[in-house]
Structures are given as structure tokens and as C-alpha cells.
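Missing here is one protein chain; the remaining ones are kept as they sit in the complex.
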Amino acid sequence: MNFRLNEEQRQLQHAIRRIVGDPDRHRQRRAVVDGAANYDTTLWCELCEFGTFGIVVPEDLGGSGLKLVELALVAEVLGAAGAPVPFLGQALATIAVLHGGDDDQRARWLPGLASGRISATVALSEDADSWGPADWRIAAADEHITGRKINVPSCEHPYLLIVGLEGGGLGVVESTAPGLQINAMDGIDLTRPLSSVEFDRTPVVVLTHGQAAARRMMDAACVLLAADAFGGASRLLEMTRDYALTRETFGAVLAERQAIKHQLANVALEVEPTRGLFWFAAYAFDDWTERASEAALLAKALTSEVYLESARMCTELHGGIGFTWEFDAHIWLKRAMFDFAWGATPDHLFGRAADLAEW
Amino acid sequence: MNFRLNEEQRQLQHAIRRIVGDPDRHRQRRAVVDGAANYDTTLWCELCEFGTFGIVVPEDLGGSGLKLVELALVAEVLGAAGAPVPFLGQALATIAVLHGGDDDQRARWLPGLASGRISATVALSEDADSWGPADWRIAAADEHITGRKINVPSCEHPYLLIVGLEGGGLGVVESTAPGLQINAMDGIDLTRPLSSVEFDRTPVVVLTHGQAAARRMMDAACVLLAADAFGGASRLLEMTRDYALTRETFGAVLAERQAIKHQLANVALEVEPTRGLFWFAAYAFDDWTERASEAALLAKALTSEVYLESARMCTELHGGIGFTWEFDAHIWLKRAMFDFAWGATPDHLFGRAADLAEW
Amino acid sequence: MDLSYSPEYEQYRIELREFLAAYWPVRDHAGTPAEATAEFQRRAIEREYLFRHVPRKYGGSEQAPDFLKNEIIREEFRRAGAPADPLHMGIQRIIPVLLQWGSEAQRDFFIPGTMTGEYYWSQGYSEPDAGSDLAAVRTTAKLVGDRWIVNGQKIWSSNAYKARFMNALVRTEPEPRHCGISYLIIDLHQPGVEIRRIRQITGESEFCEVFFNDAQAPADWVVGGRGNGWEVSRTTLRHERSGFGSVYWLDTLLRRLIVLATDTRRGGRRAIDEPGLRREMARIQARIMAMRFSAYRDLSMEAAGEPSGDYLQMQKLYLTDTIYQIDRVARELLAGDFLLATPGEGRDGRKGSVKWIEHSLNNLKIAIAGGSSNIQRNIIGERVLGMPKDFVGKLPREARPTEAVV
Partner (left out) sequence: MDLSYSPEYEQYRIELREFLAAYWPVRDHAGTPAEATAEFQRRAIEREYLFRHVPRKYGGSEQAPDFLKNEIIREEFRRAGAPADPLHMGIQRIIPVLLQWGSEAQRDFFIPGTMTGEYYWSQGYSEPDAGSDLAAVRTTAKLVGDRWIVNGQKIWSSNAYKARFMNALVRTEPEPRHCGISYLIIDLHQPGVEIRRIRQITGESEFCEVFFNDAQAPADWVVGGRGNGWEVSRTTLRHERSGFGSVYWLDTLLRRLIVLATDTRRGGRRAIDEPGLRREMARIQARIMAMRFSAYRDLSMEAAGEPSGDYLQMQKLYLTDTIYQIDRVARELLAGDFLLATPGEGRDGRKGSVKWIEHSLNNLKIAIAGGSSNIQRNIIGERVLGMPKDFVGKLPREARPTEAVV
């Protein structure tokens, strides 16, 4: 037993950090935020080439046969980088097919999903107040669906849509199918745009083990968002610490003021322990499945709450500059809003964790 | 319209401050806390002589015909002083008879209550989780009652007990009545001890307008406890500020550390605005009765919560000395616990205020 | 202690209601809506309801301060939906400064146009490396003949892009820190001034950067004398302290929160029926009540000539915290709509959510602008509690003991 990263995991994070650390990536993120681009397509290609989405896919289907821990470690780095790529949808769609597909379905889609040749996303919630399998109302009738999904993480050319179906199962819709309309929504997080999707008698392939896969996918969503939140919060804390060490007001740098030192210490105090929490949730997903849902719910709930609170404090500590569009802090503040709300808010998740615990 | 104290009100507070400010009073408070006495009987006599309990009693019944505002201003000063006197029971019993008695009942008891010649208290809750008229289960049958009340503010020789009755009315029991047994409870606040009272076919006089009076009395309890809480919190803040200005650690007084300055500023920020809140609640009790219950509930809920949080922070800022019995801070910490819990906790009161607001 | 209005004030209210009933909205007016409003305002000034603190000679109604009348005017104008005293910077801050510090010529020149709205103002205090630290001002003004030649840069000037004048702090004297600063009025419509709007995280661009490159100002546009800018500017800041404005605003926010909670369903039930949420909202209600009556108290004391209480010095931070508590409740209620810059897309009944997202970002602005929360805590610690001022920044850097970080 040990609970630390092995050499491969450290190298994985190091490699992704190198990819997202390129100055071109920072420029592209800014271009996306300023509306000059929808995604960082270069980054997307590099991540695909690296095999990011094959991480959890078995080797015989074109992946590297690793676990959610490794994918979460990537999510952490992308969260820290504020990477404008449709990671979430692709990762969740891959997990859905992995756990929900029968042999044929897996063989048909997983190699493409793993390589990124097939881009994909997930269409789950139907209104602002609900996300989960129990709330899905679109029914597959005669292998067709009609209805509307919102808050769908978008990608430029989604080829596959994993759709939550009535009864808690999952369906696969190809974007070339008839009766499909995708409209951009006005998302607050410009690095992860959202769409609404209308289905009008659109052909659907129902995933054979969709119900079990849906629960797994929801757990994975929580883990990946918690990892993103931890990465983002850590990054903002670091940015703010660096700012406090250099920004001079009233004759002293901010960091020399004890009140500010303590405010940042309080942020660090909330952020750092959530690392162990999302690690455990990721670990439990594959290796301690009885605790997987509880850990995933708690990880997403606590970490996203901490992220949002930290982002507010860090932005506030920057003073006026933090409130400007030009300065990057708001990119993470808005990512924190995304992580807070996508897939259900902390209140909701804490409540479900309490139910699971059978208190 | 104005919302400030008039000259008489200022003089009233000044006079009470002079009474409680006598060094003998501090010594006696310490004696009570150390178990050498149950009350400060000298202080009690002085308050009675001063006419404290006649404040809200009409002049023709031996009082001074003032309002709850004046009584709350006294409660504030007693709260600041941590005065070990059975003020609460006496004040609430007087208000119960004032609002609930018919002419005969008022004439019989109010002059004695006003002068302090009749000492009295109120017996309301029957279990730890409920306080209010709707929860009272002791029924007056044939002018006798049987049952048990707990958390009764005690006084050395209570002559009258105002008892909450089934249906939300009030009864008066004389302590000389048969079938009455009073036992001390192990209260956390040593300056305001509590008793349980057993009635066994004990004669009771039902107050004619008891139901209306009970609601008024519960509102008054909230106002007086809010006033006590404001006074106590202000006093602790002042003590801690003074300590911070003199206590030297690591080469500087505590007050020179910005983190501590800000922690105390945060305490002041929570405490000071509750003054206007309890003033309004006291004012509304007599002069804006449609808003009286809402204001009383909110005042007690917010102020007692602020008191307890402030007391914890102030005690913590004293370091080790604050954790000693010998040092006075815990007297107010435990009074804060009393104000928090007696007459229902903030959660309960906020909930009732929301119900009143018909949200 | 008396919250009822005396007969005199009740009568005042009745007359005001009659006035409003008669003249607002303006009926049968031949001109544009703006002209109609202007006519209404002229009437209201005549009747002493507006511009009460401005002398008659400048077009005001020159009334003694009376916070009760102000309250009644505010309440009744609100009720009628009538345009009350404009709240923009020029009228709220410049006029009081000019009245206290300005020369006769300055008052005559600036006040009337400011009142009519012709002269719109923007404040020039902060600089890129100064932030809240006004004494660190580096923009200079040099007197050359009868003109000040201004060079430097201001930032966070609200709405400078649509303002005519700036009231700026500039360095005119050789003395260090705040001793060398003057309060100078600068015409923004001149070649030496360049204005760049700053985009905020909400996407709006209220704030501006203003660059001075040999911009000019007449020699006699310094207000309050050379080198007195620090003191003059502090007068102005004191006028930021409003009475009840924020309480009315919070009332509105809480009402909208209740609507949001009523319209939101959680687990098949109305969110507003959940005990925990009800408690949170009641706690907010209690804080609003505390604010209202604490302000009443302090203003009553001021009006009676007594030293006012401590609350008004805490008001801004208490407001900031209360606003944030509202936001924390709202963001959970918004749920999925919290993801959207324009929520409610495709669903009914929650259009109001749009403003909640703005609110959620804008309450950060409240925490930062007008003296950050940490500066507010310094003020409370020092002025209210009498604790010592920080000297960390006062010490020359070479005199600061250093020790290796462990």
C-alpha cells in the first residue's frame, strides 16, 4: 500500500504540463477568451496525439489501459492551465462507451474515441435543476429520440453524442443523423462553451449496458471536475501568491501584510487537502468500487465549492486589476463557476452523498 | 421621528452601569462563579430598589409606566456586566402578568413584582427541543396541574411561577402551594442557574388573558436576550481589544499584528449592527406591534449567534489565559451559550421568522 | 426613540404625494421625454424636493440637512417612479467639494452645468501602481504660465469615456507622499487626453484608463489650494457614505431571492419550503433589519448634533458581506443556470436569473471598489477600536529586518 504518484504518473503530468505550458497555448487561451477562436485546436490535436483519451481505453482497443487516476491527473493539469479544449465531453463519452457498450459497440467506437479521430460529447440535463439518470425524460422509441438537452459541453465538430435516456440508460447519436440541431448557449466559462441539442425523431443506438455505465459516467464526471477544480484553485493561489510578493501598495508588498498572508494561508488550507480527496475518488472509481460514488460526490462537492470560494478571494486580492477582462484571473473564476454548477451543485451532491451513507 | 436614546434613557443606562460597576459587584460575580454564592443578592436588592422591574409596569400599579425599550437597555447593561441576578425570570413573569392578568390579577401581583417584593420566574419548556406555547402539555384540570418543567431560570426564593399551559395559556403557581418541588439543574452559565420544577396536583391560577400574553412574553424574552447578547458581546470585544493593546508576544503587542486587528474588526463588524436590531425589536414590541414578533425572533437569532461566535473568537485571542477558570472571559462565553439556547436556538427562530414572513 | 413621523412630517409627505400625483408622469408635454423630465425636475427643485444641498444661486433648493425629509422624498419618489436626485459622481461628490473648497469662480463655472447634467464627471484618483494608495500618485501637473501641464495616467475612472471633466489628484509640489498633491479639474475634451475603456470581467466597460500627454488645465482650476489635494479628496470620500440606499437595494435583492426560491424546485418540492434555505434567508433579513435601524440610529444622532455611532464606518463592509451571503444562496438555487451568462434560455419563468449572474460577478466589484474590504477592516480596527496603524509600509525597506524563510 502506498498513496503517492508512481514514476509513470509523474511523467504523465510532466508531459501534459509541457504541452500546455507552451507560450502559444497562453496566447490561444487569450484568443478564445477574447472571442477570436472557439477552442485551442492545436492543443486539442496535441492532446489527442499524446493519447490522452486512450488513457482509460484497453490496449486492444487502441488505448493505454490505464485508470481514471491517470485521466484525473491530466484533468488537474488542464484545469490549472485553463485549457480551452473540449476535454470533459470527450472523456465522459469515452467512459460511457467503455462501460456501456457491448463488444461490437466498443469495437466500433472506442478506437476512434481513444485516438480523438471521433470527437464526442455527452448530452445529459434537460433543465437547469437536474442532471442525473433519474431525471432523464427523453425516451428511445423505435430507435429514435425526440426532445431537448441543454448544457452540453460543446466541441467544434462532435461526431458522437452520448444521450441520457429515460430509465437511466444511454444512447449514441451520430451528428450526421437527421433531425439533429445543435445551438450554442451563452456559457459563462468561455474556455468550455455549452450547447443545447434538439432531437427530432433522430436515430439513436442504445448502449447495451447503458444503465450501469450512466452511473459510472456520472461518478467519473464528478472526479474529473474535482480534479479540474483542484488544479485551477492551486493555479490561482499560486498566481495570487506571486502577485502578493511583487505588488506594492502603501510602501510595502502585499505579502508583507499579515492580514493578506493569512487570507492566502486560509485559501491554501482549503485547497491543499482536496488533493487527497480527488485522488481517492479517482482511485476508488477503479479499485474500491463500493466507495466510488460516495467519494466522487464528496470530491466534486467540496472541491468545486473550495474552488469558487478561493477564486473569489484570489480575484479580490488582486484589487481592481482582478476585475478586468484583460487580466487572466477571471478565466479561472469562471471555470470555477462551471465546475461548481455542471453536473449538479455542491448542495445537491452533498445531499446525495448523505443518502448514499444511509444516515 | 428619531432613533436615538433620549436623555432619560441615557441616564437610566448610566445609573445601572454605576450600580453594576461597583468593585464589590465584580467580586461577587467571581464568588458566584466560584460557587461561593448563588446570586449577587446585594445587586438584586439595588436593582429592585432602583425600580428595575417596575419599568414596564403602569404607574398606578407601582411602576414607572415605561416600555420594553427601557427594560432592554437595562438588560444590555446587565449582559455587559455578566450580572449574576435572576433578571430574566422576574422580567418575563412581570410581563406575563401585565399582559395576561385581569384587573384583579394585575392588582394582586404587579405591585409586588414591580418592587421586587414578589420574586418570580417562568416555567416554560418541558423538554430540550421545544419552548413555545404550542409545545406546552401541562393542562390545568380543576385548577390544579401535574407535570414537569425544565430549564426554569431560578431565583433563590421564587414566590410566583408563571407556568406555560396546554393550549398556550399561562398559569400562576405560588411557591407555597402543595405538590411543588424545585430541583437545581447543572447549568453551564453559573451566573444564571436553572431548575426543574415538578408539579403534583399543584393549585394554579389561570391568567385570564394568558394566551395573548404568552406570545407577548415569548417576544419579550427574545428581545431581552438579544439585548443581553449585544451587551455581552460588546463587553468581550472591549476586553479583548484592551488585552490586545497590552499583551506582548514575539516583541510586539497583539494589536500591532494586522491579522489580529482584522479579526477584532470582524468581530466588531458583526456585533455593532445588532444594536440597531435589538433596539428596533424592543421598540416594535410596544410601538409597531405588527412587526414585533418578526423583529424579536430575528433579533434573538442573529444577536445570540453573533454573541457566541464573538465569544469564541475573543476567548481564542486571549490564548491560554482565556481557557482558565480564573480569567473572566469564560463567564461571558457561557452566558453566550445561555443566550444562544434559552428560548430556542437561532436555527429554530430563523425558521419561525421565515414562517411569519409567509415566504 | 420614535419611528413615527411627527404631524409636520406627515403633512410634508401628503404635500409631496399631491405634488407627485399632479406632475409625474408629465402629461400633455409637447417636447421630448427628456425635456418633459427636465421640466418635472425644475418644478421639483422649485418645491424644494431636489438638490436640497445646493444653494439657490446655483440652481438648487438650498435646504438645511434633514434626513427624515430625505427619506420621505426618497420613499415617495420611489413609489411614484419619479426621477429623484441624480446619483452620478458629479452631483454626489463634486458639488459638495466645490461648495466646501471651491472658489466663487469655480462654483459659478461648474455647478450649474453639473446640475443640469451637461457636465458629466469622472474621478481621477487611482493610478496603475497606486491602487487604493492615493498618496502614491505620480501623475504630475506643472504650472507653465497660466496653464497646468499634466502628464501621467489614471485608472479605474468610472465612465470617463462619456465624461466632460475629471476631478483628479495630481502631484504639483515637491513634497513627498500626500503633501505634494493637488486636486485639479481637467477638461477631458482636449488633444492631450486619451481615454481607453477597460473591459470588466462582466464584459461591460464602465471603467477607463486616462492618459495625459501634456494635457492642459487653467491655473485656477485647482480646488482647495495647491498641495491640499489629499485633504480635499478625503472630504469627497466622506460623501460616499450614503444613508439607506444600500438597504433599499438589499430589500430588492432579498425580494428577488424569494421569487427565485419560490420558482425553483428541488427534489420535487419548492426550494423555498426547505428549512435550511428559509433560515438562510431569514438570517439575511435580520442583517438587513440591523443595517436599516443602525443607520437610523447613527443618522438620528448626527441630526441631533451628537457624535454619531460606529455603524456608519462599518456599513460598507457589512453590505459587502451581506451581498455575498445573498450570492451564496442564489448560486445554489440557479443550479444549471449558474453556467450561463444569459440563463433561462429555453426555460420559462426564470428570466430574472440573468441579473443574478451579473450580481454574482459584480459583488466582487463591491468588495474591491471604494476601499477594499481589507482597507475597511483597517479603518474599523483603527478608527472604531483604536488599534495601532500598520507601519510595515512606512518603514524604509532597508530598515526592515529580514530573515530567511524557513
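Just so it is clear, A, B and C label the chains in written order, and each chain counts residues from 1 on its own.
Keep in mind that, in the parts below, a contact is a pair of C-beta atoms (placed from the backbone, for glycine too) under 8 Å apart; a residue touches a chain by one contact, two chains touch by 3 or more.
This structure is a prediction, so every number in the text was calculated from the model and none was measured.
Asker: For the chain left off this view, which of A:Arg30, A:Arg108 or A:Lys261 is in contact with it?
Answerer: Result: among the candidates, A:Lys261 touches the missing chain.
Asker: Which one touches the absent chain: C:Glu274, C:Glu302 or C:Asp321?
Answerer: Answering carefully, the residue with contact to the hidden chain is C:Glu274.
Asker: Per the definition of touch given earlier, which of B:Met1, B:Ile188 or B:Val206 contacts the omitted chain?
Answerer: Selected residue, touching the omitted chain: B:Ile188.
Asker: Extract the touching residues of chain A with respect to the undisplayed chain.
Answerer: Answer for chain A: residues 1-6, 9, 69, 237, 241, 244-245, 253, 255-256, 258, 261-262, 264-266, 268-269, 272-277, 279-280, 283, 287-288, 295, 297-299, 301-302, 346-347, 350-351, 353-355, 357, 359 touch the chain left out.
Asker: For chain C, which residues lie in contact with the unshown chain of the complex?
Answerer: Residues 266-267, 274-277, 279, 382-383, 386-389, 391-392, 394-395, 399-403, 405-406 of chain C touch the chain that is not shown.
Asker: If you put the missing chain back, which residues of chain B would it touch?
Answerer: On the side of chain B, residues 125, 127-131, 148, 150-151, 185-189, 194, 196, 248-252, 256-257, 259-260, 263, 308, 312, 315-316, 319-320, 322-326, 329-330, 333-334, 337-338, 340-342, 344-348 touch the unshown chain.
Here, only the chains that are shown with their structure count from here on.
Asker: Among the chains, which is located farthest from chain A on the basis of C-alpha centroids?
Answerer: Taking each chain's C-alpha mean as its centre, the farthest from chain A is B.
Asker: For chain B and chain C, what's the span in angstrom between their mean Cα positions?
Answerer: Their C-alpha centroids are separated by 41 Å.
Asker: Enumerate the residues of chain B that touch no fewer than two other chains.
Answerer: Residues 258, 261-262.
Asker: Please set out, as single numbers or ranges, the residues of chain C touching at least two other chains.
Answerer: As it turns out, chain C has residues touching two or more other chains at 374, 377, 390, 392.
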